[in-house]
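Heads up, one of the protein chains got dropped from this complex, but the rest are sitting where they should.
The first chain written gets the first letter, and so on, giving A, B and C; residue counts start at 1 in each chain.
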Amino acid sequence: MSITVRFFASIREKLGKEQDTIDSKGISCAADVWSKSAGMPLPRNTLVAVNMEYARPDQPVRDGDEVAFFPPVTGGGW
Amino acid sequence: MSITVRFFASIREKLGKEQDTIDSKGISCAADVWSKSAGMPLPRNTLVAVNMEYARPDQPVRDGDEVAFFPPVTGGGW
Amino acid sequence: MVKIRLTDRAFDPWQEIARHQSGQPALAGKFGATAVFVGTLRDFNQGDAVQAMTLEHYAPMTQKYLERVAQEAQGRWPVEDVLLIHRYGELRPNDPIVCVAVWAAHRDSAFDACRYLIDELKTRAPFWKQELTPQGRRWVTPEAGEP
Partner (left out) sequence: MVKIRLTDRAFDPWQEIARHQSGQPALAGKFGATAVFVGTLRDFNQGDAVQAMTLEHYAPMTQKYLERVAQEAQGRWPVEDVLLIHRYGELRPNDPIVCVAVWAAHRDSAFDACRYLIDELKTRAPFWKQELTPQGRRWVTPEAGEP
């Protein structure tokens, strides 16, 4: 009964981890996942995906979900 | 002392010639070149080029010029 | 750096682009965007099967015209390089007709310049198409609603 957490790019570097598995107990939304794994409030401008779909921080999550946090994307540049 | 005349595409086929050389005597503009070489009035929608630049039928022409007549261009199709 | 080529032989646009690009070592690292358009002969037009096409043009005027629009595009947008190849003569379905490639630092300039060149080519360059269909030869007219 757990939730997979993934961090990318500058957020991954700041937290010093790219993946985490947390107990879903007491977790109701994506922001709760962040707080529990990162140990701090969710910074502004952080993007959230639940099961590989963009989501809001208050999106409900449940056992087995994969929740990801990342900075604004920078795919362009051309 | 002459003007080179060129015809393209359907106009070339209709007139049965692709090139002509006419005496510049009595010729003042591109439309005169047409009349003298084709033996009929300039049909509507005919495009005119003088020395390889788009021109109006009333554009003055002189000895040594190349005057071309052609239908609307159909370069596209993709 | 602009290269314009009119040819009556079949050409492979992808090979031509690759060759042009590798022949410009000074370009390497300077461009972030390449926008390309290739126009190819379809085997259908206006509801009819097209078996072949003859593309007639006014050679020296076409060359002059293409050089001018390529220069105009370079003046309007910050582009690093332009390659423009246009076929004339006898074509078969699936033959490339035209290839326009634009190299630029950024994508907007590359896209906009490429589209400008293609639109100019369609409406102003002195080319005329004659199609061979099962009903015979016909000159393509702009009024016939060439899309």
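To be clear about the criterion, a contact is a pair of C-beta atoms (placed from the backbone, for glycine too) under 8 Å apart; a residue touches a chain by one contact, two chains touch by 3 or more.
Computed from a predicted model, the values in this text were never measured in an experiment.
Novice: Quick one: which shown chains sit in contact with the chain that's not drawn?
Specialist: Within the full complex, the chain not displayed touches A, B, C.
Novice: Can you say which of C:Leu55, C:Val69, C:Val82 or C:Ile118 touches the chain missing from this structure?
Specialist: Missing-chain contact among the listed residues: C:Ile118.
Novice: With the full complex in mind, choose from C:Lys64, C:Arg107 or C:Arg124 the residue touching the hidden chain.
Specialist: In the full complex, the listed residue that touches the missing chain is C:Arg107.
Novice: To test your reading of the contact rule: which positions on subunit A touch the chain that is missing from view?
Specialist: The list for subunit A reads 6, 8-10, 49, 52-54, 68, 70-78.
Novice: In terms of residues, what is the contact footprint of the unshown chain on subunit C?
Specialist: Touching the missing chain: residues 12, 14-15, 17-18, 28-44, 93-94, 105-107, 110-111, 115, 118, 122, 147.
Novice: In terms of residues, what is the contact footprint of the unshown chain on subunit B?
Specialist: That gives, for subunit B, the contact residues 76-78.
One rule holds for everything that comes next: only the chains that are shown with their structure count from here on.
Novice: Take each protein chain as a node, join two nodes whenever their chains touch, and name the resulting shape: line, ring, star, complete or other.
Specialist: Shape = line; chains linked end to end, path left open.
Novice: Would you please write down the residue numbers of subunit C that are in contact with two or more other chains?
Specialist: Residues of subunit C touching two or more partner chains: there are none.
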